[in-house]
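Remarks on the structure that follows.
In this view, the complex is presented without one of its protein chains, the others remaining in place.
This part shows subunit A:
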Amino acid sequence: MKIAVIKYNSGNVQSVLYALERLGADATLTDDPELIRTADKVIFPGQGEASTAMRYLKERKLDGLIKDLKQPFLGVCLGLQLLCEHSEENDTECLGIFPVKVKRFVPENSQEFKVPHVGWNELENLADNPLLKDLPANPFVYYVHSFYAELSEFTIAQTHYIHDFSGILHRDNYYAIQAHPEKSGLVGEKLLSNFLSI
């Protein structure tokens, strides 16, 4: 199986590669359109800032390529946000796979709710979906983010922080997770191996 991990100007993709390596999967970090188009699975990781990332994708014409892909595709963290319609982070138009808005967490009470949302939180209301197969009830995953995707008809798992938001989205061949499966212990490994089996 050929797995392409999309290379762009985002931080910490190394952890995703190591996590795939632990699962015995052979992944290639690449921005070569041909390698991405012909891969069996595509992973779009990321940590960073939305407008800078979108500009980079456009310059290399990776934006159009991502929208045309047919194979199972997994966005992670910023990768999820970029698959949405629009992000409040520097008022950025994103790829629009999911007709969902990305907003900044605004705590009503900063004593109770800090931003970024950092740490282990639960995925709730899990849909019957191959990505979520054989997960325990309300599994914990590791989050680090200041922006979130709103709930939508494409939400297949939600998380509560200040309010409910989309923990995982799914539409056609596109899957996206806000948490970091590569850092989420056994639950994260299961999510990644489920994705590789889709």
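Following the convention adopted for this analysis, a residue touches a chain if its C-beta (ideal position, glycine included) is under 8 Å from a C-beta of that chain, and two chains touch if they have at least 3 such contacts; residues count from 1.
The rule we apply is simple: contacts and distances are computed from a predicted model.
Considering only "Glutamyl-tRNA(Gln) amidotransferase subunit A", "Imidazole glycerol phosphate synthase subunit HisF", "Transketolase" or "Amino acid ABC transporter ATP-binding protein", the record for the omitted chain gives "Imidazole glycerol phosphate synthase subunit HisF", by its UniProt protein name. The chain not shown here touches subunit A at positions 11-12, 14-15, 18-19, 21-22, 47-49, 107, 110-111, 114-122, 140, 142-146, 160-161, 180, 182-186, 188-189.
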